[in-house]
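One chain of protein is taken out of this complex; the other chains stay put.
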Amino acid sequence: MKESEEITKALLNFRNERDWEQFHNPKDLALAISIESAELLELFLWKNADEANVERIKEELADILSFSFLLAEKYGFDIKEIILEKIKLNGQKYPVDKAKGTAKKYDEL
Amino acid sequence: MKESEEITKALLNFRNERDWEQFHNPKDLALAISIESAELLELFLWKNADEANVERIKEELADILSFSFLLAEKYGFDIKEIILEKIKLNGQKYPVDKAKGTAKKYDEL
Amino acid sequence: MKESEEITKALLNFRNERDWEQFHNPKDLALAISIESAELLELFLWKNADEANVERIKEELADILSFSFLLAEKYGFDIKEIILEKIKLNGQKYPVDKAKGTAKKYDEL
Partner (left out) sequence: MKESEEITKALLNFRNERDWEQFHNPKDLALAISIESAELLELFLWKNADEANVERIKEELADILSFSFLLAEKYGFDIKEIILEKIKLNGQKYPVDKAKGTAKKYDEL
């Protein structure tokens, strides 16, 4: 079994033991990802990047990843495949010769 | 090489070709995750869960995952390990006998 | 008419001309506020605070405020009253002698 499938299996197992599939529609999963992302963000609030609590970052990042894997599972997305596809798309939006060394958005390049 | 390492390698390669490491401090990566999460959320705005554009969901989810993998790499986190650890922690916060079938937060159980 | 009521009136007028009340349930209004907040956040991504585009900040801030006023209207909240009430609550969570000069969260004071 692939690593990403093992992760998804563990997450589904946790969810199903609690009978939570009924709550996990895609819209609320998207809300959950945003909420966990903001909890991650809060660890950096009023701080420099190196002042945040690493243990807490680990936990919030795990939450974001977990809900992301669960949402991917809803649509049958393969984690590695969708990331590699998006890298390819981003390569067209941000060609190396234009994007190198600049943080500008693609529509400003 | 593990699947998650292959993904991270592809992301780092994309980043380094563009000399973007200079921008990717953990605080801004956390901002990026929040921003991409909101772009995912927007696909569901004013809509029922099944009315969202699946192709766009795929892309936004890939962005969230990409920045999450990149932030994990900053701290040397192993993707599978931190998710499995968090599942264990959540098992303590949400024991099956209390959490089954309810969407209540752990502090309301 | 109070200033906040004038603002709300203009927002409701805009909404009703477009027959958008049907979409503006409180949950989706909360989504809209999060989405607009992330658009504001994006103006600061990979940047120092003083490098963001002020004209765009003005627009995104106006969007956040607009959806916040519309959500307040749903519940009949008075803008000034709820802010002053929250300042009072925050004064209890963050007493001056403990909170002065520190960015710590109330549960760490």
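Read from first to last, the chains carry the letters A, B and C; within each, the first residue is number 1.
Simple rule for what comes next: contacts are C-beta pairs under 8 Å (C-beta built on N, C-alpha and C of every residue); 3 or more make two chains touch, one makes a residue touch a chain.
If you're wondering where the values come from, they're calculated on a predicted model, not measured in any experiment.
Asks: Taking the whole complex into account, name the chains on display that the unshown chain touches.
Replies: A, B, C
Asks: Residue-wise, where is subunit B in contact with the chain that is not depicted?
Replies: Looking at subunit B, the ones touching the missing chain are residues 31, 34, 45-47, 103.
Asks: Residue-wise, where is subunit A in contact with the chain that is not depicted?
Replies: Touching the chain left out of view, subunit A contributes residues 23, 28, 31-32, 34-35, 37-39, 41-42, 44-46.
Asks: Under the stated touch rule, tell me which residues of subunit C contact the chain that is not displayed.
Replies: 2-4, 6-7, 10-11, 14, 17-20, 22-23, 25-28, 30-31, 33-34, 37-38, 40-41, 43-44, 47-50, 52, 54, 57-59, 61-66, 68-69, 71-72, 75, 77, 79-80, 82-87, 89-91, 94, 96, 99-101, 103
In the analysis below, only the chains that are shown with their structure count from here on.
Asks: Tell me whether subunit B and subunit C, two copies of the same sequence, contact each other through the same residue numbers or different ones, using over half shared as the line for same.
Replies: same
Asks: Note the rotational component of the Cα superposition from subunit A to subunit C, reported as an angle of 0 to 180 degrees in steps of 5.
Replies: 180
Asks: Which residue numbers or ranges of subunit A touch two or more of the other chains?
Replies: 31, 34, 47, 103, in rising order.
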